[in-house]
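Quick one: the structure is below, and I'll ask about it shortly.
A protein chain is absent from this complex, but the other protein chains hold their places.
In this document, chain identifiers A and B correspond to the written order of the chains, with residue numbering beginning at 1 in each.
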Amino acid sequence: MHAPVFSEAYADDAPRPHYRELVERLEKLGTEELERRSRLVESTFRTLGITFAVTGREEGLERTWPMDLVPRIIPAAEWATIEAGLKQRVRALNLFLEDLYVGPQAALAEGVAPRWLVESADGYLRQAQGIEAPEGARCVVAGIDLIRDSEGVYRVLEDNLRVPSGISYVLENRVAMTRALPTAFANHDVRPVNHYGAMLLTALRSIAPPASSDPTVVVLTPGIANSAYFEHAFLARQMGVELVEGRDLVVEDHVLYMRTTRGLHRVDVVYSRVGDEFLDPVVFRADSLLGVPGLLTAYRAKNLTIANAVGNGAADDKAVYAYVPDMIRFFLAEEPILPNVTTYLPWNPQDMTLILDRLDELVVKPVAEAGGYGIVIGADADRQTLDRLRRTLLDNPRGYIAQETIQLSTHLSFVDGKLAERHIDLRPFVLTGSQMEVVPGGLTRVALPEGSLIVNSSQGGGSKDTWVLEV
Amino acid sequence: MLSRHAEDLYWTGRYIERAEDTARLLDVTYHGMLEWSDKDVPQAQRDLLEVLFLDETFDGDLSDTAAVTEFLVLDTDNPGSITAAVERARLNARGLRDRISSELWEAINTFYLDLRARDLRADIERQPYQVYRWVRNACQTVTGVAAETMPHDDGYRFLVMGRLLERAEMTCRLLDVRYHRLVDSGGAATAFNRWAALLKSVSAYEAYLKEYRAAVDPIKMLSFLLLSPNFPRSVRYCLRGTEEQLAELLEPDRLTDAQRLLGMVGAKVEYCDIDSLVNADLGGFLDELQRDISQVGVAIDRHFFHHATDLDLHFYISR
Partner (left out) sequence: MMRLEIRYLTTFEYPQQVRDSHNVLRACPTTDDFQALLSYTLTTDPAARVLSHIDYWGTRLDVFGIRHPHDRLSVIADSTVETYPRPAPEPDASTDPYRDDAYRTEHREYLADSPHTIAGSSLGDRARQLVGDRAQAVAAVEALIDEVRRLLAYEPGTTYVGMNLDEVVKQGSGVCQDFAHTLISMARSAGIPARYVSGYLYAADQSLGRPPEEAEIEVQTHAWAEVAIPGWGWWAVDPTNREPVGEHHVKIGHGRDYDDVAPLQGVYHGPANHRLGVSVRISREQMSEYQSQQ
């Protein structure tokens, strides 16, 4: 039997106060009407072409973005704590990265995180050493994944500091929701999210090189074949800026330009959705045409700003994640508002003993994978899998982490024609420019199969609109 | 606007025009051949391929009309085939979805999807006329939707320019390949049919008749297709149209290579002496015209698209 699970909408079989009105409304509509509206949402998403690509499957396979009809509601006071916790965390992460790449590396010197561990993170880029980021804004867009444990405590599951995706779905979900449940939406005082484009543009312009008075911002995409191309185009449209590919850009005398029909046009800020190591073939020697030769040196010369900063992977490596609470204490002299999930590191001999001892109770994750790939949930694994895992851990202790199994909270959801509880998580988005802002809510992901803990859309996850209340 | 977008729009214009012209030529050739003897077939096919600039690409049997038709309609390895042209236009449009109207995207995408859904091979065998008319209509729909749903801004101008230049080249080649063949052909009735076919292949038959009242006179016809100021497929009309679009895209104070070349070729056409050309070297003149027009294309490419992608990226590392 599993540990107790926290239900978001219900306590002791009665709706929690902030869910009372919504539950009443859903009951009043009835399942037949909910089913009708559910199909309406799906067909709208299909016509608008709001899809995601399923990776690891047949190439080019696209699915319509699945949105669950029941929104998640977060009361204002609860959100205030989350928001403060997110800002605190991202502030510390920015300071850590700044210290690492252009600072005295005080955190490494003081042993906040082991130097060798940070330097051996895949995303730590020696080529980015010494490159300054205006305003120290390195995690311009951060996606911090939160889960809620059986006590209802919000915990950070992982940090996404490179190219976190999903914000376009947050906005599209909201649009769809206001159409699908207009009365319920109108009866709640929900904080808006649709100004995200303006928020992002403001943040990006605020970190332009000092010399540019009216900075030109572009969104850099790997191209139409990329699984998140829809979001790249969406963001460019929302900000009213060009969506460019590497071949549209050229560097001359360490200044970046885009090729236009009226000549070369200077670019000041690149919001990059291209992986760091593809950005500049000169520096990374990547045999790839996605990037722009000379881009990194132009960035180093402070003739342009790249967001997110290059090399952020040093801080969102899953083994480095374990040290973020200590980073908060070190850089901010504060206690973390949002705790981590208890994490053990196999490279540490004491942790290794404990992990091997409790392998069938813990969750083991590779440090550099995303999208839920490579995760082993000990309690669900057979003997053979665990034996194999044991050997893998001993062979490559730096490559994995182990965490206590957390029963994600559940939320009322409309699945297969009826209302039922399903596990959820939350990815809020934090913007850092000259100021810091958190998008109210974020992307709530829901594991659609009953009992499943895997919320990733690539593995059968859906999503919910997330309502943060004004009061 | 981004050079890449302009270039993609320009080529979308060219591809759609190409598909339309090919369909029209095939239609006319097919129906013409019904009236001709078998021995004329290979020559007619060769002419057709030559007009489309594909006579050196096709390596099949010229007397096999089905093979030639397949090559021109279905063969995706032939970049000049209707299917390939529509596929490329659609690929471009897909990357331009944020730049073009959703109606234009839908028109091109629907064209492509319908093309894929049809059993073209069977359809051509059964009722070629309908297939060719369908392609023509679909192309004209795309053109019309673009004109009616897109702002007539820089992007639209590139689309139009691509179409006009493709068309100008096509009309030149058509005249070049067909004219002498027709002048040499025998009896009056045959000649009439063939002249009519030539006019039909650029949709000029009715317009010509209105202008010249059924008098099929090679010189009149030639001057109509070269010089008519208001027939949209005449070379002069296409060149003037391109000139107008270019002027809107460029600063007025400085003449670019593209404009200079276009002005020169335009003058060459407008001031040519058709009567003496017919008796002298018409073929040479038309060849020169084609070369000039393709130079205009090169100059446009160089001025607006200035991509580095025409040169490969190489890595080096010294020891």
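To be clear about the criterion, a contact is a pair of C-beta atoms (placed from the backbone, for glycine too) under 8 Å apart; a residue touches a chain by one contact, two chains touch by 3 or more.
Bear in mind the structure is a predicted one, so any value in this text is a computation, not a measurement.
K.L.:
I'd like to know which visible chains would be in contact with the absent chain if the whole complex were considered.
P.N.:
A, B
K.L.:
Among A:Leu108, A:Val250 or A:Val439, single out the residue that touches the unshown chain.
P.N.:
From the options A:Leu108, A:Val250 or A:Val439, the contact with the absent chain belongs to A:Val250.
K.L.:
Looking at the whole complex, which of A:Gly294, A:Gly378 or A:Gly433 touches the chain that is not displayed?
P.N.:
Only one listed residue reaches the unshown chain, and that is A:Gly294.
K.L.:
In terms of residues, what is the contact footprint of the unshown chain on chain A?
P.N.:
Chain A touches the missing chain through residues 114, 116, 119-120, 126-127, 129-130, 250-254, 281-283, 285, 293-294, 297, 300-301.
K.L.:
Which parts of chain B are in contact with the chain that was left out?
P.N.:
Against the missing chain, chain B presents residues 308, 311-319.
Simple rule for what comes next: only the chains that are shown with their structure count from here on.
K.L.:
Quick one: chain A and chain B, Cα centre-to-centre, how many Å?
P.N.:
So the centroids are 50 Å from each other.
K.L.:
Given the complex with chain B, which residues does chain A contribute to the contact?
P.N.:
Listed in rising order, the residues of chain A that touch chain B are 223-224, 233, 236-237, 242-245, 247-248, 250, 258-261, 281, 285, 287, 289, 293.
K.L.:
Over in the complex, which chain B residues touch chain A? Could you list them?
P.N.:
Going through chain B, the ones touching chain A are 1-4, 6, 94-95, 97-98, 154, 158, 249, 304-309, 313, 315.
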